[in-house]
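All protein chains but one are shown at their positions in the complex.
Chain nomenclature is as follows: A, B and C, assigned in order of appearance, with residue numbering initiated at 1 for each chain independently.
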Amino acid sequence: MAIKSGKQYIEQIDQQNIDIWYKGSRIEGPLSEHPAFRGLIQTQADLYDMQCDARYIEQMTYLSPDTGERVGLSFLPPRNVEDLQKRRTMMELWSNRHHGFLGRAPDYMNTAIMSLYTAADILEEHNPKYAENLRNYYKYCRDHDITLSHAFIQPYSCKLSAQQDTEEDSIAAKVIEINDEGMIVSGAFMMATQGATCEEILVFPTPAPTMCRDVNPYAFAFAVPNDLPGMTFICRESYGASSTYDYPLSARYEEMDTLVIFDRVLVPHERVFYYGDEAYAGRLFSESHFHTHIAHQMTIRFIVKTEFMLGLLESLADEQNVGLEPHMIMNVSKIITFLETFKALRLASEQGASEDKFGYFVPAASPLFASSLLFSKFYTEMVEMIQLLGSSGLIMIPSELDLHSDSGPYLNQYLKGTTTEARERLALFRLSWELGASSFGGRQTQFERFFFGNAQTVAYRMYNHFDQHDQLQSRITDFINKKQ
Amino acid sequence: MAIKSGKQYIEQIDQQNIDIWYKGSRIEGPLSEHPAFRGLIQTQADLYDMQCDARYIEQMTYLSPDTGERVGLSFLPPRNVEDLQKRRTMMELWSNRHHGFLGRAPDYMNTAIMSLYTAADILEEHNPKYAENLRNYYKYCRDHDITLSHAFIQPYSCKLSAQQDTEEDSIAAKVIEINDEGMIVSGAFMMATQGATCEEILVFPTPAPTMCRDVNPYAFAFAVPNDLPGMTFICRESYGASSTYDYPLSARYEEMDTLVIFDRVLVPHERVFYYGDEAYAGRLFSESHFHTHIAHQMTIRFIVKTEFMLGLLESLADEQNVGLEPHMIMNVSKIITFLETFKALRLASEQGASEDKFGYFVPAASPLFASSLLFSKFYTEMVEMIQLLGSSGLIMIPSELDLHSDSGPYLNQYLKGTTTEARERLALFRLSWELGASSFGGRQTQFERFFFGNAQTVAYRMYNHFDQHDQLQSRITDFINKKQ
Amino acid sequence: MAIKSGKQYIEQIDQQNIDIWYKGSRIEGPLSEHPAFRGLIQTQADLYDMQCDARYIEQMTYLSPDTGERVGLSFLPPRNVEDLQKRRTMMELWSNRHHGFLGRAPDYMNTAIMSLYTAADILEEHNPKYAENLRNYYKYCRDHDITLSHAFIQPYSCKLSAQQDTEEDSIAAKVIEINDEGMIVSGAFMMATQGATCEEILVFPTPAPTMCRDVNPYAFAFAVPNDLPGMTFICRESYGASSTYDYPLSARYEEMDTLVIFDRVLVPHERVFYYGDEAYAGRLFSESHFHTHIAHQMTIRFIVKTEFMLGLLESLADEQNVGLEPHMIMNVSKIITFLETFKALRLASEQGASEDKFGYFVPAASPLFASSLLFSKFYTEMVEMIQLLGSSGLIMIPSELDLHSDSGPYLNQYLKGTTTEARERLALFRLSWELGASSFGGRQTQFERFFFGNAQTVAYRMYNHFDQHDQLQSRITDFINKKQ
Partner (left out) sequence: MAIKSGKQYIEQIDQQNIDIWYKGSRIEGPLSEHPAFRGLIQTQADLYDMQCDARYIEQMTYLSPDTGERVGLSFLPPRNVEDLQKRRTMMELWSNRHHGFLGRAPDYMNTAIMSLYTAADILEEHNPKYAENLRNYYKYCRDHDITLSHAFIQPYSCKLSAQQDTEEDSIAAKVIEINDEGMIVSGAFMMATQGATCEEILVFPTPAPTMCRDVNPYAFAFAVPNDLPGMTFICRESYGASSTYDYPLSARYEEMDTLVIFDRVLVPHERVFYYGDEAYAGRLFSESHFHTHIAHQMTIRFIVKTEFMLGLLESLADEQNVGLEPHMIMNVSKIITFLETFKALRLASEQGASEDKFGYFVPAASPLFASSLLFSKFYTEMVEMIQLLGSSGLIMIPSELDLHSDSGPYLNQYLKGTTTEARERLALFRLSWELGASSFGGRQTQFERFFFGNAQTVAYRMYNHFDQHDQLQSRITDFINKKQ
């Protein structure tokens, strides 16, 4: 099996025996029919179908070097600039389909596992078995088109306990025991987005250092199917909906976030990527250029989402006959400016790509870090433009059912626009409301703000990566000391 | 009958035969049991009970000059500074009870009808009958503690049609016919907030001028019960909820907004406050100091809501052990600064109050307009502080049912805080989520932003009210021309 | 002698034998004739003359309790709200004369020395002699209308050395020796604004603590005439000018900043206010309510300066025929909003004044700290409004000499406005340039920004003074735990 179809994707998800809880009850029955997941699963099935579609298959797949079958291009480890451009084209096609609203479309984690794979060599000295595990797992994902989520971040109290408590009491995620079959792990992880609508999960916490032990039980990475014994997923409230008229975004793009708990879960040995030495956590991230590869995927998505926001703002302005007012021109020009900026940064990252020590091509990091810094702020600004333009029109909007009810004729009469029918005008306001004032929109805003870490983390990443600090300070010293 | 109890309020609302539609269906059965209204009705009943409570009755009521019975102090037309201070104390008590989240607590419209009443004299020359109607209606509201909503703003297409179409085709609200019993009105109004949870509605559109007729059919004001034949209310989606743990705000403070349609509604003659001459629309607003009195009530509410936001921000910071970080001190100090500012502006409005030509005391307008300009922006800023502090903690929050489910022990183990139990910690995040990222919060943000009109309207109001433009420009001219 | 006239002020300054250096040379001859000081001295003389002017004398002076002569009202230690209002009226008169551009008009330091005086009692337990010295010095200043500057802040390297070095090597200001006549002091102080145009200087550093000595040599406060042996003043570049047409602000309000060096200066015993115990530095500041009294003076000045900026912005807008454009209305309304805010905060500080433990009336601090936080940011915003409005008109402006030259007719022909002559129009642009783009304006902006400390210092002051932190957090806890 290679690239999978939407149908295959749905079947995989439905046949999982996952222990997942929603509002205090364990979900029974197929996820693809559950209101909290149905829309997203449908959307994601559509993405998988694109890969198989004759119109796109050439741009979206390549031949697996191991099986010779067609596999997804987002798994391709880039060997040159052309590979980066192929990856980009593939990711643009998917992003354009979901308009940038899926933060965890499959290409995200495909890129993640690909990047870790490119640095598998560093594990050789740690334990050649781990290097082999990581390579095999990557190939398994690629050749089976595995849909993957990740669990990196632990709850607040776990972080504290890892630092302060004795190991026995600590609730930070750790390896409790190792036996012939594998290692037994307990712990909890915040925010496995799409945890339940994926097949497997990559677990890779940032370990607390231990002082007095040779083997750090907090230091490990592995990947497992979602339905191993001892694994529990707990959902937040769903913003999913069934009417694509009333909820054009959440009916399609609601990616459930889950809290994942490991309670003495047995992780098979062949699925362990490193263990015991916390140095490998940092090295795997940095030497795989994890953040850079991920930021390339992100930036492509930013561009598409910015285009969507621009189209919406102009549509909403025209609907209210203010599209040519100076204030609107200023706002629209500002979005165009940032759109050009994100495009240019993506281009610069590809044009500035260079070969790493393992022979893979890595996009230039600084332009991509720049785009992540700019987007996390500018997204909020675009949302605010829509809020200010939508005004009280984002508050009072009837629903599709109202349009079809006995009071519908009143709505048709009174709620039309200058050139639009009520149905069309209201659809625009419902979309604006979802983005600007609904729970779905609220989560999107938080998600984009903190996608790549909080503002300080992102700033330090940029600061540390910049290598001209000294050179530019010398320029000042020279200037000050220059005679003429 | 005078001040009413919570029980009486609920009975009044429930016994109305209002034609109200929710998601395409007419609501049957008592509103107080409907999930979209229950919480708010309960909250409002509690406010009415306060008036009757021996602890507050002295501060919240006064003796009706007509009946000698106790009536609500927010109906009191101020005759001196002390009256303004009494009004303020009353409104503070109510605001503190709902923490500023009710934009349409009863004192809002009580103040509105009181302010119009103080200018009833101007109607004498128009038609003494109208002046008498307005006075009588005010007394009726005061002496029966009527809960009132208002309908001022018409849908977008109505505004256009009033200007452009022939009168026959126009869908702008207008008087269609006058007969012995009253005048027959058709039209639609956006945004009667709390339309369904009030007993009566004040209708007062801003009329388009007509060129060629002596009597302008778009120019009128009246008040009627909510359940006259031909009146229809259409709701937006409700954000109401039943769990005060999961939805501490929306379970209590969800004020439904409604679209109100008048389809050949017969308005009794004695309920008409003016008709036919659009000049009286502007005069009634300005000579009653409508915006000033209203802004006094608003500013009192702003203070209370700012205090709530400050308490929440500090609680959330402490829960995350960042309460003493410089960045937090800066944010907290900024909120304190604005809190002091709103308090000072309220004080200045009362200390600067003056008697109008009808003998009533009006707070100084400029400080109140200043508070409305500042709050509409600063509220968003406070919400953003909470969003940035809450970070991804506003995304992934389990619900009360999860805590009580079989997976609850995991939550208790992993989601606790440094010194708090999971239940308590999560409650704080749910509250922050409601304010910062939910549909309820989204509506509150839009509501506060546009409460007093859009930014431009509010700015012009301030600009036009300021009377030192010339004086300050002269100071510059003098300065420039000064010799030394 | 009591209040002094402008002439007396000039004579005092001119007869000082001050060791003052400008651009590498010691200044010889009377300061009042030196281009760097002439304008300011003239302006300040005018302020002193106001006190003696029959039109103002009642509002600006009171009878010295010691001499019975008229002394300046800014020396009055307030005993009740009326005293605060009298002080305010006096300070408004002066501020209106200099339009808020003098950060160190005499009422500033008069208020400072008055506030320290009100807390002299705390020195009794330290050394009754010091308490007496402080009281006597205050009376001396008041009864002789002494013009005072201050030196509080030491150069950067001094602060470091006080913490790190041994005492012998430290260059922090310290008492080197004590003898019969007084104590001998060495050290340097940044930023004695108006150092040279005052008669005396109050020296009051924030001392570094010492670990191992009973008597801390860095801990002291005193006041001395400017021309004691061993004192040296070094000026920055002057922005002073002679043409009030070309430089309407700097020709009048250029307050020179000086670096003051004490090189083994003998400070007479009777001029020492405390010595040896660093605890008294903090106590004198806090128990005298130094920052509160000062902030009262400042806030009065902020109001006047804001009015000036408002007048200028509107004049400049009208000159360019954009006074009624929406964007201008927004800006003007914003300034009005802040003007109302500063007025309200001043009022709140007076209305909320309370008696301290020494029986003096202290304005409420929080409203004043709020005004200082707001103004330091808003001033920059007003300057930016003028920069954006003035546009390239702030770049290319001929001078008064050009207008009078042979090429003057060209200027008269081409540089006139719609209704104004070139001379008048250019004057407005020169004023805008001085505020928005000149070195004088640059210093004003920095001065207002850091007047009361940097943003963090001011925020902590506000944070620490606020006493409702716990109360407001409890409100949240109660709310979360409330059942309905």
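The definition used in the following text is that contacts are C-beta pairs under 8 Å (C-beta built on N, C-alpha and C of every residue); 3 or more make two chains touch, one makes a residue touch a chain.
None of these values were measured; they are calculated from a predicted model.
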| item | value |
| --- | --- |
| Among C:D46, C:D263, C:D356 or C:E424, the residue in touch with the chain that has been omitted | C:D263 |
| Touching residue (missing chain; options C:I397, C:A459 or C:I476) | C:I397 |
| Where the unshown chain meets subunit A, residue by residue | 42, 46, 99, 244, 248, 252, 307-308, 310-312, 314-315, 318, 326, 329-330, 332-334, 336-338, 340-341, 343-345, 347-348, 351, 366-367, 369-370, 373-374, 424, 427-428, 431, 455-456, 458-460, 462-463, 466, 468-469, 472-477, 479-484 |
| For subunit C, residues in touch with the removed chain | 21, 23-26, 153, 155-158, 160, 171, 188, 190-191, 232, 234-237, 246, 257-259, 261, 263, 320, 380, 384, 387-388, 390-407, 410-411, 413-418, 433, 436-439, 441-443, 445-447, 449-450, 454-455 |
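Rule of thumb we're sticking to: only the chains that are shown with their structure count from here on.
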| item | value |
| --- | --- |
| Subunit A and subunit B: spacing of chain centres that average the CA atoms, whole Å | 41 |
| Interchain centroid distance [CA atoms averaged], subunit B/subunit C, Å | 44 |
| Residues of subunit B whose C-beta touches two or more other chains | 455 |
